[in-house]
Structure formats: structure tokens, C-alpha cells
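Note that one protein chain is taken out, while the other chains of the complex remain in position.
Entry: chain A
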Amino acid sequence: MIELTDVRKVFPARRGAAEVVAVDGVSLSVADGEFAGVVGPSGSGKSTLARLVNLLERPTSGRVVVDGQVLTDLDDDGVRQARRTVGMVFQHFNLLDSRTAAGNVEHPLELAGVGRSERRRRVADLLDLVGLGDRHASRPAQLSGGQKQRVAIARALAARPKVLLCDEATSALDPASTTGVLDLLRQVRAELGLTVLLITHEMAVVRAVCDSAVLLDRGRVVDGGPLTEVLTRPHSPLAAQLLPAPAVAGATGDLLRITVTESAPEGRVLRTLAGELGLDVEVVGGSVETVAGHRFGRLLLSVTGDDGRLDAALQRLREGGSLVERAVPGDEPAPMDAHDDPDPAAPDGRVVPHLLDAPEVQR
């Protein structure tokens, strides 16, 4: 449904600022009906990547195909038409304050030239779908963050898109609203058969809803794939972000990292180390989560008392199907879940001038 081939986006140098390669040769494929995530630290180019999918940013080079249509071959008019097959939801909702909830949902329908009575019917259906059937006349200022995002989702779905782009759609929401919005996204994906591309820096969001994900770093895809596959790959940087088990300096003894899956549970490793070899085993870090309905985990163990038999035992365990490795401090980056919201005061991350600050008004 979405096919990016070697897409690059370079922002030219301007007024002293050097040229920025925001997206550097990304190839990405999202299947029909897939819920795909794009994760990466702040400044890794993930928001630019989202804007390349509906050509809000034209790529410097590369090909963008959505629903079989080569968007990068279209002229401006064609791109405008094609954008209707892609709905978009933003971190700061971007609802119009001058319109009611219903008016906001109606906006894309007006632009598409849909007749008035048809618009009314569709708006009512959509607000019912997102659970705001009783808030037609509410202004955005009267709605909570979660409700605003529901209106924004209804608006994004108005033109019956096939793809939904979510750019940090839950990053400005509290945990309860986040859960509600994610449930809604899952529900509309299932009911409408949408393909969803979700940009986020929150790993909990990826674990909760995504089928697959890619990890972006400095404009490049460094890891990715279906989550059930990624999480069984021992040295996957994406798995390290999804289930962090960073080795910290100062731990005594030998550090081991176990990847836990349903087919490779941790029990066997622990039995071998503690029982067979008689080592002291401590869990010093890690996490175990349910992802896509399966149990996955990564655990960091500190073992002391190795008398030289440890490496051989690890080799035997690996041959038996256990995913266990030696770990050294600093061998994986710290989790990037730290909130990278630019500045809550300026919703778009830019300085907003005010009329009263204008010199003209001081006279």
C-alpha cells in the first residue's frame, strides 16, 4: 500500500544554517492493512518521512508509491487528488478553532466538493464512529486533548482514505487518552481496512498497536521488520529500544543478556546457570511485555562464580535454541523514550508573534 524506494530529502542550506539531510535513502514497504510504526530519536527524520508519504514534502530523489499510484510522478494537481487517499493526524491536532467539531470534520468534505446533505450524514456517522456523537457543536477549546484527537481522526477519515498517517498522534496526550486513541486507531483499522503508518518516539505505543516497525537514525533505516521477528533477533537495535535491557557499568560478575520468547523461555537458561553450574544469578535489568499477543522479553543477568565453564555452557544453550549472549556496559544505547516534545507553549515549535507586540499598535 505504501512503497518508498531510496527516498532522500535534503533541506538546502539557508541563512547560515548548513544543508540538512533529513531523510537519507530510505526504502520502506507497508502492506495493505498493516499497522506499521516508524520510531527514532528526536531529529532522526521521522516526521519528515511521514510528510514524504503524502508529499507535503517533495522528496529530493526517490520514488513514493501509495495505493499503486506513483505520487512522485504526479504534478501538483495530481498530488492534491492523491492526498485524499491519505488521511493525516498530528501531534497537536491542528483543528480549526473557528469551526465546531462537526465543522472540522466537514472541512475536507467541503474541499472535495461533497454536497451539503451528504456532508451532514457523513459527519454524523464519523463523529459517532469516534464516540463523539454528542459533541457536534463543541468548539475545539471546549474539548479535552483526547477528544480533540478523536475529532482529528474523524476528520482524517472523512474523505474515505486508504492510508492513515499518524505523526506523534498520542505524544501530547495523557496515558489514559493515549490508550483511548490507540484503541480507536485499532478499531478503525479493523473496521475500515486501513493501512496505518504511525510515527512515534513512544515505544509503548509501538508495542501496543504495531505489527511491524522500522527504527530511523539520522535519516536512515537502521533496523526493522515484523515485531515478532525483530524481538527474537538478539542484536537488534530496534528490539533494544522496544524492550530495553541496557548493561550498566559497575555491575559485578559476568553480564548476560537473554532474549525471551515463547519458544525460547528464560527458565532453561536460569536452570543451567544456577542449577548445573552453581552460579549466583541476579536479574539486574530488562523487561518482559506482551507484544502482538505474544510474550517477549529481554533480561540482563549478572552471574558470579564462573570457574571457566560459563562460555561452554552458553554455547550449549545457544545450540539448544536459547537466545543468550554476553553483554558489556554501553553495548546498547539508552532508551529514547524521554519526551522530545519541542515546546508545549508554542504548539508548532515556532515563535508565534502576537498582534499586541506589533510596533504599530504601540502608537
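In this section, contacts are C-beta pairs under 8 Å (C-beta built on N, C-alpha and C of every residue); 3 or more make two chains touch, one makes a residue touch a chain; residues count from 1.
Please note the rule applied: contacts and distances are computed from a predicted model.
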Just go with whichever of "Integral membrane protein", "Cysteine-rich domain-containing protein", "NAD(P)-dependent iron-only hydrogenase catalytic subunit" or "D-methionine transport system permease protein" UniProt uses as the name of the absent chain. "D-methionine transport system permease protein"
Taking the full complex into account, find the residue in A:L96, A:V283, A:A312 or A:V328 that is in contact with the omitted chain. A:L96
By the document's definition of touch, the residue of A:S42, A:Q81 or A:T290 touching the omitted chain is A:Q81
Per the whole complex, from A:R120, A:R139, A:R268 or A:H294 the residue touching the absent chain is A:R139
Considering the whole complex, which of A:A13, A:A31 or A:A112 touches the chain not shown? A:A112
Missing-chain contacts on chain A, rising order, are 54, 56, 80-84, 86-88, 90, 92, 94-99, 107-108, 110-112, 139-141, 152, 159, 165, 347-348, 350, 352-355, 358, 360-361, 363
